[in-house]
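Working notes for the structure below.
For this depiction, one protein chain was excluded, whereas all remaining protein chains were kept in their positions.
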Amino acid sequence: MTETSLKPLAWAERAAWTAAVPANAGALWMVFGYAPVEQVMGEAQKIFYYHVPSAVTAYCLVFLAFLFSALFLWRERAIWDVLAHASAEVGWVFLTVVLLTGPIWGRSAWGRWWVWEPRLTTALILWLMYTAYVLLRLFTRRDARSARVAAVLAVVAFFNVPLVHKAVEWWGSVVHPEKVSLEPPMRLTFLASLAAVLLLGTAFTLARVRVGLLEERRLARMEES
Amino acid sequence: MSGFLRVAWEVFRKDFREELRRKENIASSFFFAFLSLVLFSFSLDPSLVDLPRTGGGLLWLIVLFAGSLFMGNIFRKETENGTLQGLLLCPVDRGAIFLGKYLVNLLFLLLLEILLWLFAYLLLDIRPGGRLLDLAVVWVAVSVGYAALGTLFAALIVQVRGGQVIYPILLFPVLIPLFMAAVSLTRRVVSGHGVWDSPWLRLTVLFDILFFTASLVLFDFAVEE
Partner (left out) sequence: MIETVKLLMMDAAAHPPDTSRYMAAAYFVIGTVLTAYYLFLWSRGRRAEEE
């Protein structure tokens, strides 16, 4: 792996940032300048435009972390581990964003910082599982064994996601289907911000992969000397 | 197949005997559970808390903590003696090793639950609402899943630096759906209802099947050198 050039990756990363920056600038303009103010919640509702896409991005990354972890367990090539670690870590960052913006919105809309409603509770449990992953990787050496341990954790965590969904849904005894109907300008803004955040997630993940690979190389160099 | 079960039985028998001989793991875990029960009793205001009804959740919390104390150490004997590699080099299906250790953990959990509920009845008058059989079903259903992940994760942390400390951090988030089910089912039992028609029981069984299978398969990767 030390022989492969990082140039294509660096190029992909640069492309992702080049797309992500104007996309987010445009999306933010739409959020603040174009999207109408919602009647019941006021401007705070606009948190939705980055809160939900962050959750979507996080879910995508969590799935990728599972995929790459499973691939690593199957064929122990370090690249899968680097990809798994990057996906899980960036996914965790976006989960953190969800958990921080959710309560701010909640405080504004419900008067309380936290309500044990299904979506937020699921996000919290997911966040706990992936914080465990991040901590594990922080505290362990960069070797094959630790990578395997992390991979098993990522697989188990992902298998747990549907069970968490179900459990949290029933826990709240009364299931409130949150029907959201968006007026066209809002829907447009949401699509824009969704695309923007997904691009941002992609850029961050590619960056994290590149850092991971650089660190692998540095480790290999240090071990040789 | 019979060879597989025979090996598992051997592992179980040997480990069970060793745990009884050493006593430190069993004794500390049981005592910790009892200590926690006493501490929880002090922390609650009996005039405000309906203990017979909410006590179930409390007790599962204790099972969670004391259980993880015991299970986290299930591979300690091998790591201390350096015999883990030897065990793994044996030409046996590693799943059989998992099963043997798993049964020790399962037995411990069931014993813990019986004793804990007994002392909870004596100290706090928490009763199983006349439905002892249903309570036993809950014990078994929850413990089957808990022991599976507990055993897998114990294998995972064997060579992780500071593994003992990180064990609960890794394990508990993943157990949350099971924990919710345990508490909900216990509440049903205590309030006099049966558990057989509860969706929580179905969730628990699903959790058990999923994670027993996953743990059996992933164990191999967890202990690989």
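Here the chain labels run A and B in written order, and each chain numbers its own residues starting at 1.
One rule holds for everything that comes next: contacts are C-beta pairs under 8 Å (C-beta built on N, C-alpha and C of every residue); 3 or more make two chains touch, one makes a residue touch a chain.
The structure displayed is predicted, hence computed values, not measured ones.
Visitor: Which chains here touch the chain that is missing from view?
Guide: Over the full assembly, the chain not pictured touches A.
Visitor: In the whole complex, not just what's shown, which of A:P22, A:P36 or A:P162 touches the removed chain?
Guide: A:P36
Visitor: If the hidden chain were put back, which residues of chain A would touch it?
Guide: 28, 36-47, 50-51, 54, 93, 96-97, 100-101, 104-105, 107-108, 110, 115, 117, 174, 176-183, 185-186, 200, 204, 207-208, 210-211, 214-215, 217-218, 221-222
The definition used in the following text is that only the chains that are shown with their structure count from here on.
Visitor: Looking at the complex, which residues from chain A come into contact with chain B?
Guide: So the residues of chain A touching chain B come out as 73, 125, 128-129, 131-132, 135-136, 139-141, 145-146, 148-149, 151-153, 155-157, 159-160, 163-164, 166-168, 170-171.
Visitor: Would you tell me which residues of chain B are touching chain A in their complex?
Guide: Against chain A, the touching part of chain B is residues 149, 152, 156-157, 159-162, 166, 169-170, 172-174, 176-177, 180-181, 184, 199-200, 203, 206-207, 210-211, 214, 218, 221-222, 224-225.
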